[in-house]
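Only a single protein chain was left out; the remaining protein chains are all shown in position.
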Amino acid sequence: MRLKVEPRRQVSKPLQYATPPLSVLGTVVAAFVLFAIMGYDPLRALYDLFVAPLGNVQGLSELALKASPLVMIGVGLAAGFRANVWNIGAEGQLMMGAIAGGGVALAFYGREGWWILPLMSLAAVAGGMAWAAVPAFLKTRFGVSEILVSLMLTYVAEQFLSYLVLGPWKDPEGMNFPQSRMFSDSALLPVLFDGTRVHAGVLVSLLVVVVAWVVMSRSILGFEIRTVGLAPAAARYAGFSQTRVVWLTLLATGGLAGLAGLFEVAGPIGQLIPKITPGYGFTAIIVAFLGRLHPLGILLAGLVMALSYIGADQAQVDMGLPNAATGLVQAMLLFFLLASDFLVRYRVRLVRPAATSEPAPAQKATA
Amino acid sequence: MNLSILVPLLVSVITAATPLLLAATGELVVERAGVLNLGVEGMMLVGAICAFAAMFITGSPILAMLAGAAAGAVLSALFGVLVLTLASNQVATGLALTLFGLGLSALMGANFVGHPIVPLAKLAIPGLSSLPVIGPLLFSHDALVYLSVLMTGAVGWFLNHTRGGLILRGVGESDTSAHSIGHDVIRIRYYAVLFGGAMAGLGGAYLSLAYTPMWVEGMTAGRGWIALALVVFAAWRPWRVLAGAYLFGGVTVLQLYAQGSGFVLVPTQFLTMLPYLATIVVLTLMSSGSVRSRLAAPACLGKPFRPVS
Partner (left out) sequence: MEGNLSQTTLTAGHTAGTDERLDLRGITKRFPGVVANADVSLAIRPGEIHALLGENGAGKSTLVKIIYGILQPDEGEVRWNGTPMIIPNPHAARALGIGMVFQHFSLFEAMTVLENVAIGLDSPEKPSKLAERIRGVSAAYGLPLDPLRDVHTLSVGERQRIEIVRCLLLEPKLLIMDEPTSVLTPQEVGRLFETLRKLAAEGCSILYISHKLAEIKALCDRATILRGGRVVGGCDPKVETASSMASLMLGAQIKPLARRATTALGPSRLVVGGLDLPADTPHGIGLRGISLDVRAGEILGIAGVAGNGQNELFLALSGERTVETPGTIMIDNTRVGHLGAERRRALGLCAVPEERNGHAAVPEFSLVDNAVLSGHRREKLLAGGLIRAGRALDFATRIIKSFDVRTPGPGAAASSLSGGNLQKFIVGREILQKPGVLVVSQPTWGVDAGAASAIHAALLSLTSEGSAIVVISQDLDELLAISDRIAVINVGVLSAARPTASVSLEELGLLMGGMHEADVAKAASPEREMADAP
């Protein structure tokens, strides 16, 4: 008996849905082993990571809070990935959105008015889009890889934010701390439930999921994006423009990431500080894949990933598990998912070797 | 300019370029075999912490360097299994490898933060090191600096003058042709990926053993990505990787000197941005050189391959 691997003529739909939960399971097992090797009680670590946060309102509300940016960015990234547009700089686009939106908040510091938040949001979207427009322009005009450009711009955005909060935007009464003034009330997102930090941005992220779902599965635009990704020549044949799709997906992701960035600084943080994200822009890449690039799947995947963030805090407090363990567990999840994709596309089966009816064993020719 | 300023300046260019050169030379071989491994940053980080840990625990620079290379190779083997055996998407897998390396190195390094080690010793070459100017500039470096240049030369020779190099290029140029002639595409790509991993690990090891002899979380600061850009800049030719790495080393050092020299016309953050912006500019210049650089790229770069049996 030997293993035989054959490509499937049609991808397996059931496996396509089954592999993400299976990958989560595999990750849990791998994390168990890893924690045990590192000398942590693996059961307790896993409990802290994946179960404990679900036990109370506080934990659940934090889950919604942390899932919101992941889902918003993940939905945008997924559209891009479908079109083979590899924007990995959402982290930087998020920061630029926070800077632009936060800039508006600081410009109208002390003013009150209903129009401040919408204006900040517009600025944030524009900021994220502007940052994503650079790789879009360079890719469509010169054929430069958007992967490297978008990532390099993340480092640039990080420096820019640091410059602002250390320099011109530093809080004059902030005892020289690297941070801006606290935003005025009109520049802060309304909290939805008293006693939690859940803000209106969470609703926006749900709206984004619904809109993205309709666009990707029902509209000709989504059809165009999928076609460009799967078969560029067929897209040209149908009259779809690759350039347009590159621009659209990058701008959409940039805008969504920018908005997510604003929701961080106008939500839980309330001001501009040097580090406004624990790597949402990168984790959203995993979210997009874990959600099978489908908006609804991304919603679920965002919740799973958010859980690992909150659980990591819990495990750090509870048993001193380093925060870096989260990143590791998240990356392992992506590995498992990518590996299990093999089963979606290929069929593996046991076959009996070719029957040898000859009495003499066939001689093996060697080079 | 005074030689007493220029020589140390150029020496620091060489040291700043070495991690880039090591990693980029490795990635060049990987890409010439038709595989795009975006996990260089992750492999460098894990290489850095493993080398540092080995140095801290054993005190042996040789073991430390080996540990760095081995760690990079192990991570790249993981990448190989996914991309080569399981034919997964190379871009996504490379990203996953970088995220994995970030997390793993931070976790492994948690207990090593703030500990000092003895930096990698400078190897004096009898006769040459005592020469004026040339001696301190070219012949007073540590083993990894020499190795980085030697490896670049060796890779150049291997690719263009050996049968193994010919086959490796063939695999990157047309996987189907190489397969139908009878070369084991997957195995050759495994070798290339492992080599690339070991070189990235060495690049990371250089950072934590010599460049800044300590462990800091995320200490590569994007050098893995710059190494990837260097391969494009070099149009997949080893000697141009050498030139590119020293050019980027120069940009880095210039930026550091400007920050340190006191006459701050520009805020330091803008100077820190320079290498990243330079990368974008260089990539754009290379890509708009259109036809020639497109011809240079291995035709099968990034395409998954699975033989039917």
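Lettered A and B in written order, each chain numbered from 1.
Simple rule for what comes next: contacts are C-beta pairs under 8 Å (C-beta built on N, C-alpha and C of every residue); 3 or more make two chains touch, one makes a residue touch a chain.
None of the values given here were measured: they were computed from a predicted structure.
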Point to revise | Among A:V191, A:L221 or A:L303, residue touching the chain not depicted | key: A:L221
Exercise for review: With the full complex in mind, choose from B:L3, B:L150 or B:A299 the residue touching the hidden chain.
Suggested key: B:A299
Practice item. May I ask which residue of B:I57, B:A154 or B:I181 touches the chain that does not appear here? Key: B:I181
Practice item. Name, in rising order, the residues on chain B that touch the hidden chain in the full complex. Key: 163, 166-167, 169-170, 173-174, 176-184, 291, 294-295, 299, 308-309
Point to revise | On chain A, residues whose C-beta touches the chain left out of the figure | key: 6-11, 214, 218-221, 223, 226-227, 230-231, 233-234, 236-241, 347, 351, 354-356, 358, 360, 362-367
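Here, only the chains that are shown with their structure count from here on.
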Study note, to complete from the structure: Cα centre of chain A to Cα centre of chain B, whole Å, reads 27
Exercise for review: Mind listing the chain B positions that touch chain A in their complex?
Suggested key: 38, 78, 81-82, 86-89, 91-93, 95-97, 99-100, 102-107, 110, 217, 221-222, 225, 228-229, 232, 267, 269-270, 272-273, 276-277, 279-280, 283-284, 287-288, 290, 294, 306, 308-309
Revision key, fill the gap. The chain A residues in contact with chain B across the complex are 4-7, 38, 81, 86, 88, 134, 138, 142-145, 147-149, 151-153, 155-156, 159-160, 162-163, 166-167, 282, 285-286, 289, 322-332, 334-335, 338-339, 341-342, 345-346
